[in-house]
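Report on the following structure.
All protein chains but one are shown at their positions in the complex.
Then we have chain A:
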Amino acid sequence: MDLRAGDSWGMLACLCTVLWHLPAVPALNRTGDPGPGPSIQKTYDLTRYLEHQLRSLAGTYLNYLGPPFNEPDFNPPRLGADTLPRATVNLEVWRSLNDKLRLTQNYEAYSHLLCYLRGLNRQAATAELRRSLAHFCTSLQGLLGSIAGVMATLGYPLPQPLPGTEPTWTPGPAHSDFLQKMDDFWLLKELQTWLWRSAKDFNRLKKKMQPPAAAVTLHLEAHGF
C-alpha cells in the first residue's frame, strides 16, 4: 500500500469539503434527475390499475359471451390461441431475464394484445360494454406508452415490429361462433396473466432501480467538487 502526501491531503480536503457541503445539500438530494424510478413505479401502478379494470371488464364480457364461458370453473384447452403472446414462463427463465429483455417482452406482448383487443372491441355488443372496452384499450395504450417511456429512460431501443408479423384480427368465416368466443376467452385470460406478470416484472425493476445509499454519497461528493 503506497500512501502518499497527495493522497492524504486529498482525502482530508475531500472529507472537509463533504462535511462543509453536507448541510447545504438537502438530506436526500433528489432534485436532480430522478432517474427511471418514478416512471417504473407509475408503470407498476398502472398494471395494477389495469388488472383491477380488467377484472370487472372480463366479468361483464364473459357474461356477454354466455355459458359456458362465464362459468367460474370453465377451463378450456388453449385451442387456436397460438398467436397470442404467452405470459407464462419458467420461473428460472423469468428470473434470469435482463432489464432490456424483460421490458421488450412486455412491450411486444401488449402491442399484440392491444391489436387483438381492438378487434374484440368491434364485435362487442352493448354500448356500455363497448365503452368499457374502449376505455380499457386506451388504458392499455397508455401502458404501452409508459413502458416505452421506461425503456427510453433506460436507453433501450423500442422493438420494431417486423412488417410481416404485424398481428391482424381476422373475424373471418373460418371461425365458428364458438371458436370465436373461445379466442375471446383466451385473449382475456392471457391479458390477465400478462398483467399479473407485468406487475411482478415492474416490481422487480422498481426494487432494482432503488438507488442504494452509496449512490447518494457519490452524488454528494460530486456536488462537493
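Rule of thumb we're sticking to: contacts are C-beta pairs under 8 Å (C-beta built on N, C-alpha and C of every residue); 3 or more make two chains touch, one makes a residue touch a chain; residues count from 1.
Here is the rule we use: contacts and distances are computed from a predicted model.
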### Omitted chain, identified by the protein name its UniProt record gives, among "Ribosome biogenesis regulatory protein", "Myotubularin", "Interleukin-6 receptor subunit beta" or "ATP synthase subunit b"
"Interleukin-6 receptor subunit beta"
## Note on the structure
Sole touch to the unshown chain from A:L54, A:L144 or A:M209: residue A:L144
### Task
Pick out which of A:L46, A:M151 or A:M182 touches the chain that's been left out of the picture.
A:L46
### Query
When the complex is taken as a whole, what residues of chain A touch the one chain not shown?
2-6, 8-9, 12, 42-43, 45-46, 48-49, 52, 135, 138-139, 141-146, 148-149
